[in-house]
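Removed from the display is one protein chain of the complex; every other protein chain stays in position.
Labels run A and B following the written order; every chain starts at residue 1.
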Amino acid sequence: MARRPLVTLLTDFGTADGYVGAMKGVILRNAPSATVVDIAHDLPPQNVIAAAHAVAASLPMFPEGTIHVVVVDPGVGSDRNILAVRLGGQVVLAPDNGVLSVLTAQHTPERIVSLRNPRYVPASTASRTFHGRDIFAPVAAHLASGVAMDALGPAPDTVTVLDLPVPSVSHERIDGQVLYADRFGNLITNIPGALLTEPFPDLSVTRVWLGETLIGPVLPSYSFTDEGQSVALINSMGSLEIAVNQGNAADRFGEEFGMPVAVTLRR
Amino acid sequence: MARRPLVTLLTDFGTADGYVGAMKGVILRNAPSATVVDIAHDLPPQNVIAAAHAVAASLPMFPEGTIHVVVVDPGVGSDRNILAVRLGGQVVLAPDNGVLSVLTAQHTPERIVSLRNPRYVPASTASRTFHGRDIFAPVAAHLASGVAMDALGPAPDTVTVLDLPVPSVSHERIDGQVLYADRFGNLITNIPGALLTEPFPDLSVTRVWLGETLIGPVLPSYSFTDEGQSVALINSMGSLEIAVNQGNAADRFGEEFGMPVAVTLRR
Partner (left out) sequence: MARRPLVTLLTDFGTADGYVGAMKGVILRNAPSATVVDIAHDLPPQNVIAAAHAVAASLPMFPEGTIHVVVVDPGVGSDRNILAVRLGGQVVLAPDNGVLSVLTAQHTPERIVSLRNPRYVPASTASRTFHGRDIFAPVAAHLASGVAMDALGPAPDTVTVLDLPVPSVSHERIDGQVLYADRFGNLITNIPGALLTEPFPDLSVTRVWLGETLIGPVLPSYSFTDEGQSVALINSMGSLEIAVNQGNAADRFGEEFGMPVAVTLRR
């Protein structure tokens, strides 16, 4: 374990209450040498799909040895498992609700356990409504203090995977969906940029449609359109995204999960 | 003093401006070994009641030696005192406006002083509008550098206590009020869960009312109702709370301070 172990927090708790502070206090009280790093706390409440993408966008950037705590947990107090997942030399704690499934689709886990060992997992004394403070934080502190992940419990029988829509590819056409909007109102789709390359070796002759609305070709960046114009591009996570240059696509077009997106060939 | 003293910040400054950053800069410039920890900055502006509960929910979790800075301060620039309060081996700086009174009702202070010593409290050179940067931050840095709290000034003549409504208990009925809504729209009441036990040894036969609206019995957790259903439960701070499972009770019912809440016996 590093001499200054990093513990990151990614939650939908916001920062209008004492919830995040309570978690930090528990971690720092139990692991005084830890450094707590905020990843994000304003995830859309209980939106596991958006959280799963925030997890995949950020966690792989951290150094080996980092301990990540992900609490977007609409099932708190139910009998859902809590998982510890090791991948890339890091450990992630998260409820077993699919919030890690975008990450694990990209980075194969080395090991997964279910938090069951009462020596380290205070499930019996935990509140029914705030496992972030009562289970996730103390377990993260144990990991930061050198407890081995394998000691936390056995491998789970099953692991939940998000049931996300899959884009379909036909002759010179890809059909996909909007998954969520980010803070800038950019609409993130389920179409990987890599999928575009074969049918469309020249992106400049593509046409991207949001429902019946023609957005235009796939461009290299926002600034390839004028301010206020809509634009399609491959974003920093490698996905097709529909944006408005210096504006907000979600405000203009809505941000419903599942809005149809198509890429066709310009004739 | 710890080798890496923790200084926490709890404010209503938001993170859309440079205010929080200015405070952090002053602390780190004057106490280079300190570690600054954000508790929360999006407290509802100038809402001392919500802040008092965020303080009580988070500060006691931190380790001994932590220095806490609480700036929810609608009276900045008036002649209100600034207090330093020691409890549980930690020190809290806060305006004397009642923002600590929920905490101190639960944890008896060991010592309280008023920030008056000009050697450490730069009141004469401070701006009239930003004591967070000009008084709280430098005093926190002094504490982090080893200055004793008792050196900051004398005990105050009086300490402000929030005048919160008190629940009333009669035969098989408790009447209380909504105090505030949290980030999830959960309505936090002034009814401690402990108060329910005597009149209602079996919580399953209670009925909770929000005004004229029947919420249902006190349940163990959100997930004991269906998604979208309203639910009453004892929350992680030990208070009766009215929520909507995976939804927002404040959006559904409003979030006015003082909304009447009653617990009765199901007949």
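We adopt the following convention: a contact is a pair of C-beta atoms (placed from the backbone, for glycine too) under 8 Å apart; a residue touches a chain by one contact, two chains touch by 3 or more.
Model, not experiment: these values are computed from the prediction.
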Q. Any idea which of B:Asp38, B:Asp182 or B:Glu241 touches the chain not displayed?
A. B:Asp38
Q: Looking beyond the chains shown, say which of B:Gly18, B:Gly89 or B:Gly254 touches the absent one.
A: B:Gly18
Q. Given the full complex, what residues of chain A touch the hidden partner chain?
A. 2, 6, 8, 10, 15, 35, 37-44, 50, 53-63, 66, 182-184, 220-224, 233, 235-236, 246, 248
Q | Interface with the undisplayed chain - residues on chain B | A | 13-26, 28-29, 32, 35-36, 38, 45-46, 74-78, 127-130, 133-134
